[in-house]
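Provided herewith is a single structure, encoded as structure tokens, for subsequent inquiry.
Omission of a single protein chain aside, the complex is shown with its protein chains in their original locations.
Which chain is which? They are A and B, in the order written, and residues in each are numbered from 1.
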Amino acid sequence: MADTKVMLMQGNTAVVEGAIAAGVRFYGGYPITPSTEIAEGMAKRLPMVGGKFMQTEDEIAGLGTVIGASLGGLKAMTATSGPGFSLKQEMIGLACNAEVPCVIVDVQRVGPSTGQPTSPSQGDVMQTKWGTHGDHWVIVVSPSSVPECFTLTQRAVALAETYRVPVIMLMDEIVGHMRERIEIPVSYDDVPQVNRARPTCPPEEYLAYRAGESGVPEMADFGSGYRWHVSGLVHDDTGFPKSSGKATMEAENRLRGKIMNHRDEIIQVERHMLDDAEFAIIAFGGAARTAYDAVEMARARGLKVGLLRPITIWPFATHEVRELARSVKGILVHELNCGQYVISVKAAVGGACPVDLYAKYDNESATPEEMLAEIEKAMKGDGLI
Amino acid sequence: MKEALVEKYFRAGHLPHLWCPGCGNGTVLGAIVTAIDNRGIDKNDVAFISGIGCSSRSSGYVDFNTANTVHGRALPIATGLKMANPKLNVIVASGDGDCSAIGGNHLIHAARRNVDLTLIVFNNSIYGMTGGQYSPLTPVGSRATTAPYLTIEPAFDILDLARAAGATFTARATSYHVPLLTSVIEKGIAHKGFSVIEAVTACPTNFGRQNKIAAPALMMAWQRDHAVMKAKWDTMTDAEREGKFPVGVLSERNDVKEYTEAYDEIIRRAQGVSA
Partner (left out) sequence: MALKFVTARCKGCGICAYFCPKKVLTVTELNKAAIAEGKENDCIECGQCEMRCPDYAIFVERGAK
């Protein structure tokens, strides 16, 4: 076991440390509340490990430089908040279609537009799935604590590298700005590194987008002797544009398949007190923190309540939620917006049990007491108490 | 372009290219390839990054590390790539609309940073891919599908703009002046810093037809008749310059540190190593 140190750390800083530990060596981005500490931290930390940081002219260029650095072979990351996340959408589409690994951290604020820059919200959850135009598949993960900011950033990097896909780390102002106890390795030298698969065939045999069973093509660094073509146009396994309908379907099927065929490896949920639960809360990110206390308070009152916390937000944990719906008599979705994730929950539950929504969008996270009241209201409505 | 260079640098099976009859993009791309060959750079050490538009399709034809990216934003991608691997010779191909309109902000900041990139602006004075709309480099008084009553917007001089923003090498040539174009591209590649080369080229289909000079050869002859070598240009009066434009290397300075080299100093500072 490597030596560790215990620190009091902010969530955004834990993202920086997680990225450095995971081997991120390039960051390009633009300052924006409430994510700015990530840029500041990367500016300080990256050159210490031989990496590079750029403060770009705008949000779009931030992700542009990240994509370029990733083509050059570096693990690369950017961070932003709502307005910047909106601006980055076209580049996210390029990264999807050209399969360029990268991590985009979105520390949410209240929106739309400038909204409430320093207040918590989870209003970008649907945008993370559908933000860029066209059918596309990304992976989205969401941490609930500072220690999880550290570990989940490493996982986000690993997923991006493994599946050659943009991974969005969906945070909120609560988790980003909160300070908590965290125990991290003194040195990152022994942290396991997950790297994209690089070609082993001779360059003349390399077909840039030929994928084996994994559905993920091997990726050569620009300048490594494998000359290939990157394009945002629909392309076949050569990487060159193809305009036929068949080519479009084959490309889309593979891009979907490389994610959905690995859903069991990608999707993570935390099950808390669910074994005997009659009623479940579904909440993620900062909003889930209230639920632990609310579950405890409900249990103290004899109510069999548990929590399902999606850590992977997209692809949606359909099987896990469906299974939950069969084992409980009611579900309460809690999110810090007017009701977005609940749409997917209801689709997965499909009427197997009642689904209620506790939507909160008043710039504050819920207190455990408020959530307990919502639990009791929902359970009464469902005839459980 | 020489046949041997087509065989050496063009991807097999990708010609003929998609450009219209008489489009100068092929000539400009030929000059870029010839310049790279003259410089003796290994194909593996060249990255060729483009945005979106007719000229940006050039990246698909040449056998380097290539990327046809998003509209106007090849420069940030090229910058990130250069940061990841400063040994790469990174060429950026961009059209006049791509570079000066939607990508204008990236242009001025790449110039300001003095990243060692070679930007070739294929200036055909029009948006060709979308069928003939005016760009910020379209001469005032031109007809375009979005300017049926002629354009009223003054055009940028893209090289003045780049130079003012900090570009340390600027040059211009035309698709008529192929040896000059090849030579200034070569110099731009050799220059350590941000180089901008404006390649004046013709779009007979979408600029020529709307502006009554549709014959490709006549558009090229116009380039011949209106371009003036820099040395002569410097001796001309304003009246003599009317309607003409200077070609050749227009500016070069070597007193600004190149960005990736400057960044190495950041790494030394962060690691507590004295320079």
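Rule of thumb we're sticking to: a residue touches a chain if its C-beta (ideal position, glycine included) is under 8 Å from a C-beta of that chain, and two chains touch if they have at least 3 such contacts.
On a predicted model such as this, the values are computed, not experimentally measured, just so you know.
Colleague: Who does the absent chain touch among those shown?
Modeller: In the entire complex, chains touched by the missing one are B.
Colleague: Among B:Asn25, B:Ser50 or B:Asn65, which residue is in contact with the omitted chain in the full complex?
Modeller: In the full complex, the listed residue that touches the missing chain is B:Asn25.
Colleague: Against the chain that's been left off, what residues of chain B make contact? List them.
Modeller: 1-3, 6, 10, 15-17, 19-27, 30, 175-176, 178-179, 204, 215-218, 220-221
Going forward, only the chains that are shown with their structure count from here on.
Colleague: Using mean C-alpha positions as chain centres, tell me how far chain A is from chain B in Å, no decimals.
Modeller: Distance between chain centres, rounded to whole Å: 38 Å.
Colleague: Within the complex, which stretch of chain B touches chain A?
Modeller: 14, 43-45, 47, 49, 52, 59-60, 63-70, 73, 75-85, 87-88, 105-106, 108-109, 263, 266-267, 269-271
Colleague: Considering only the defined contacts, which chain A positions touch chain B in the complex?
Modeller: My answer: residues 26, 28, 44, 47-48, 50, 52, 54, 56-58, 60-62, 64-74, 76, 90-91, 94, 98, 221-225, 227-233, 240-241.
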